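Only one protein chain is missing from this complex, and each of the others stays in its spot.
Take a look at chain A:
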Amino acid sequence: MSAKDTTVSSTVDLAEVFKESGVQDVLRELDEELIGLAPVKDRIRETAALLLVDQARRDMGLATETPTLHMSFTGNPGTGKTTVALKMADLLHRLGYVRKGHLVTVTRDDLVGQYIGHTAPKTKEVLKKAMGGVLFIDEAYYLYRPENERDYGQEAIEILLQVMENNRDDLVVILAGYGDRMDRFFQSNPGFRSRIAHHIEFPDYSDDELVQISEKMLDDQNYVLSKGAKAALKEYIDLRRKQPHFANARSIRNALDRARLRQANRLFKTAKGPLNAEQLSTIGEEDIRPSRVFRGGLDVDRRPEGDRA
């Protein structure tokens, strides 16, 4: 390759290409908007660099094939897979690897039909919609149901594989799901494994990161946490993590939604006279403490009041 390099007269200024492509903006957004996820951000930066160099090589006639861009995102629920997929679509669009850069999110239901002959048109319809963009298949392992050999999921998988191979220029497929189940899925569908170049793992958030995330979520909606509320939230996160069905940032978002509900109720009940902006936008400790999580969580019987955790 080095010999070839010397024969090419034109040169490429990678820094310039990088600036022009607007990739920098996407990476910066990624850094600013997403808290934590350091390994994911590293992988995306690496991928962006690879694609940029690849494009420069293609411009010089050194490479001809479109690289395989299909990816798998594995990680626990609520770790930001869909959000990153959106950014990824934007990134690929700016780099010129997909023409439109839209993201089509689907699950098994959108791909697999209910009776014979229903699956192929359904899958093709979805694939057509995703062309020019990114197809994000959430919980992809549900496509494969080994316990039912007449399951139509297999048909969807075959069409997917075919399009992933033949229409590589037209769309990028991202498969997402929990780590262990995705591993099993790939083991039983080796065709997928070999067609996917980038496996990105999403780590769980640490407690501090979750606190930061909740502050950011609230900030976006013009709410603030009082000091006591922040301490309560830290405690909440620690307790919630140990309870079943913990879904990282999603659990936190739900908790905050309920805290807002309690805050509204509290204001209604206690407010005497007009409220100012600060009162309307402060979430206090008393809005977080009533959560069921502090009383042992899901093992406590469901209560009809609005304090389900």
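Simple rule for what comes next: contacts are C-beta pairs under 8 Å (C-beta built on N, C-alpha and C of every residue); 3 or more make two chains touch, one makes a residue touch a chain; residues count from 1.
Criterion: contacts and distances are computed from a predicted model.
UniProt records the chain missing from this view under the protein name "Ribulose bisphosphate carboxylase small subunit", selected from "NADH-quinone oxidoreductase subunit L", "Thiamine biosynthesis protein ThiS", "Macrolide export ATP-binding/permease protein MacB" or "Ribulose bisphosphate carboxylase small subunit". Considering the full assembly, A:G132 is the residue among A:P77, A:G132 or A:G179 that touches the omitted chain.
Considering the full assembly, A:H102 is the residue among A:K41, A:R58 or A:H102 that touches the omitted chain. Of the candidate positions A:T68, A:N167 or A:S226, contact with the unshown chain belongs to A:N167. For chain A, the residues touching the absent chain in the complete assembly are 99-100, 102, 127-129, 131-133, 167, 169-171.
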